[in-house]
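Okay, so here's the structure we're looking at.
The other protein chains are all here in position, but one chain of the complex has been omitted.
We call the chains A, B and C, going by the order they appear; numbering starts again at 1 in every chain.
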Amino acid sequence: MDHAATTYTRQDVLEAMIPYFHDRFGNPSSIYQIARESRAVVETARAQVARALGAEPDEIYFTSGGSEADNWAIKGIASASRKKGNHIITSRIEHHAVLHPCEFLEKAGYEVTYLPVDKYGLIDPASLEQAITAQTILISLMFANNEIGTIQPIAELGAIAKQHQVPFHTDAVQVIGNVPVDVKAQNIDLLSISAHKFYGPKGVGALYIRKGVRIDNLIHGGDQERKKRAGTENIAGIVGLGKAIELATADIPGYNTRLRALRDRMWKGIQETIPYCRLNGHPEKRLHGNLNVSFEFIEGESMLLLLDDAGICASTGSACTSGSLEPSHVLMAIGLPPEIAHGSLRLTLGRVNTEEDVDYVLEALPGIVTRLREMSPLYQKGRG
Amino acid sequence: MDHAATTYTRQDVLEAMIPYFHDRFGNPSSIYQIARESRAVVETARAQVARALGAEPDEIYFTSGGSEADNWAIKGIASASRKKGNHIITSRIEHHAVLHPCEFLEKAGYEVTYLPVDKYGLIDPASLEQAITAQTILISLMFANNEIGTIQPIAELGAIAKQHQVPFHTDAVQVIGNVPVDVKAQNIDLLSISAHKFYGPKGVGALYIRKGVRIDNLIHGGDQERKKRAGTENIAGIVGLGKAIELATADIPGYNTRLRALRDRMWKGIQETIPYCRLNGHPEKRLHGNLNVSFEFIEGESMLLLLDDAGICASTGSACTSGSLEPSHVLMAIGLPPEIAHGSLRLTLGRVNTEEDVDYVLEALPGIVTRLREMSPLYQKGRG
Amino acid sequence: MTGVYSEKVMEHFRNPRNVGVIEDADGVGEVGNPVCGDIMKIYLRIENNRITDVKFQTFGCGAAIASSSMATELVKGKTLEEAWEISNRAVAEALEGLPPIKMHCSVLAEEAIHKAINEYRKKQGLEPWAEEHPHSHDDLECA
Partner (left out) sequence: MTGVYSEKVMEHFRNPRNVGVIEDADGVGEVGNPVCGDIMKIYLRIENNRITDVKFQTFGCGAAIASSSMATELVKGKTLEEAWEISNRAVAEALEGLPPIKMHCSVLAEEAIHKAINEYRKKQGLEPWAEEHPHSHDDLECA
């Protein structure tokens, strides 16, 4: 129930990867033959990714994950466009892999506008339009949010960027397999993905860079990835990414229908059995596997621990799991009071989940919430 | 015979990795149990790396490979020390993963001194001493060279850096398992490694950062790696790196004795059967598995192709395999005339190689050289 | 984060001692702040300068609940002077350690006890005791 955090590597994906750990073994006889084969499997994976995104294969660059892809997009465009301007637009609900590079660039003299979102987590396209200045060199707005699942009107936001000729990056790490992506139709210039969010291995991802976009390297060195990303290729990982994206995007509507039915069952069950709770994120424009609920008067980490005791994995926007002072910046951005934000629970459904799993959560959760509420000094006050 | 380029992943290392692709599978019941286990195996790997380097575990940060580690060290120190100074010292024979970040920084206003080397590829410590200015914020000098195998007097170079209180980074990607590393005794502040050079997986490496060294992140985002390197951890890869470094450093003298005997046999055999050839790199201070020889009058790529036909993997410093105009910058830096540099062949021995392999090369190589020389317009002229 | 809780923390979290409210308590101390995700409320029954009963209510993470539970156990039956001396370190040690970023939970527990004792002292017309070593804010995460 925590598939947004990370997924296991599918068995069929892992099996595809294994041979490439041995790539020089079993056939040590021929460097050129082997080099050709390695190259061929990397190019196959590149084509698989390109197909899933509606891109050309030579617009796909492999990275070590979503964070590297986000950092590369933001810092690479910023430094390549330094002479053009110093203004970047992003939003308040981005992943830290986007926010922290932006903050780093602020220290280096760039200016960053953090667009607000409404109570559902949606960015207003008009606010983007207004924020663009002659100095704007990059717009980075996430496709779908990892905490509350809200899906942005990406094509519309991209169209505004395009009209102003500003490169448009989107963090699509949560999107693959869940929402159809078509970088051309959606006006996207750069897009980040990460394999372990769609049943591929950890430590491999990709950045789509539209042909013609000027970007500096993040990792300079050897000539790999057409000189744009140095480092001996993680061949097994890349093979796994390619296979995983192909499988994940083979039947998005079918997958969504399943997830949505499960999620609706969960939300209905929670509403029926637990008072004082509210849905975070947009009721409709959200990832089908994502449910984010705030339970008033209690704190998220303690919920997680008791759920864990019951064998249920989940996640929370409470500060208590992050080591920072404040609850989730995303929940704050949609206007939740901090004490409500602390009581949020994110349940994200995936391939392996069944109705039985959902019913099991619905059996366990009310008792856990009640138990913690009975311990809480806010409860009696709150329900007043 | 091309182990310096990349090694296969040892079977025992691969077996250690496999379970961690499934880390949430087989036991989906408990996020905290699983999280604890994942954390535990990552920390085990960190301790394994620390032990191999003579460092503390909390001085080890995992990366996606040697290139990322080099980029991080160089750009991270440069940007964190911007206010202190803008001068970096490196050498002419560094790997591109060091040289290209330096060139990138030059464009951003930093000044870089590229120390020369002597005909064996050695850096003169006096030249380092002289190059240091009040503006110097970083010294990055490689431990052992990937092409010619020359091993630098690293402790001595490090001592000079230390005395001037300049952070000292070394690219030790070629060194693990071949030369004992002790970051404290060798006065090293930052050190890069890459698993696939010592029978670990591709796409994972590490940067040692001595406690107290100020460095900016290269990849900003989540709190992984004590907030210094964002991105969901490549757990399987990290486990593989840890296991591989432990195995590779278990018996360095024994490994070296074996490799050295093989290499000496190879070099002796080549000298006895092929005229007009010369050893590149230092005759003694070199990686024991490395042999780099220039065969006059012929070009390296054509040698590689014919060796490949004979089932022998090797590498060359000829421009023809790199897509650039010039032959290897390392061979140029040690003063080889370009036409000799084009005729260089690098044979690097590893775990699986035997005397039979060496004898097989010695059987194949003379014929190949003769064949190409007979085709070469330089041959008759050259031997006069 | 939470995966590094000791067995003792988990045991007190799963089976917290002294949860609840003492009606007409002799001393009540509430500390923390919902913004930070931690509120601890301690109720003391005091007879002859001795804590004869104690209850707590906590809104907070596993460490906060376990710290409350442990702190109430430690002060139960103690004189006020003895109870005052029980430091956050003592709570954390009794829990077989807390992760560094959770140390503030034990601080909250100490502070809640102190606050409840001083509330009692004030009601008795006595001078409240001064915090001898007020916790530096390095120790505290939003607490």
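The rule we apply is simple: a residue touches a chain if its C-beta (ideal position, glycine included) is under 8 Å from a C-beta of that chain, and two chains touch if they have at least 3 such contacts.
As the structure is a prediction and not an experimental result, all values here were calculated from the model.
> Which one, B:V213, B:L304 or B:L365, makes contact with the chain that was left out?
In the full complex, the listed residue that touches the missing chain is B:L304.
> Over the whole complex, note the residues of chain B touching the chain we left out.
Counting over the whole complex, chain B touches the hidden chain at residues 297-299, 301-302, 304-306, 309, 318-323, 325-327, 337-339, 342, 374-378.
As a convention for this text, only the chains that are shown with their structure count from here on.
> Find me the chain with the mean Cα position closest to the mean of all the protein Cα atoms on display.
Located nearest the centre of all protein C-alpha atoms is chain A.
> Measuring between mean CA coordinates, which chain is farthest from chain A?
With centres defined by C-alpha atoms, farthest from chain A sits C.
> Determine the centre-to-centre distance between chain B and chain C, using the mean Cα coordinates as centres, and give it in whole Å.
Taking the average C-alpha coordinate of chain B and of chain C, the gap between them is 55 Å.
> Could you state the distance in Å from the CA-based centre of chain A to that of chain B?
About 34 Å separates the centre of chain A from that of chain B.
> Can you list the residues of chain B that touch 2 or more other chains?
Residues 32-33.
> Name the residues of chain C that each touch 2 or more other chains.
Residues 2 of chain C touch two or more partner chains.
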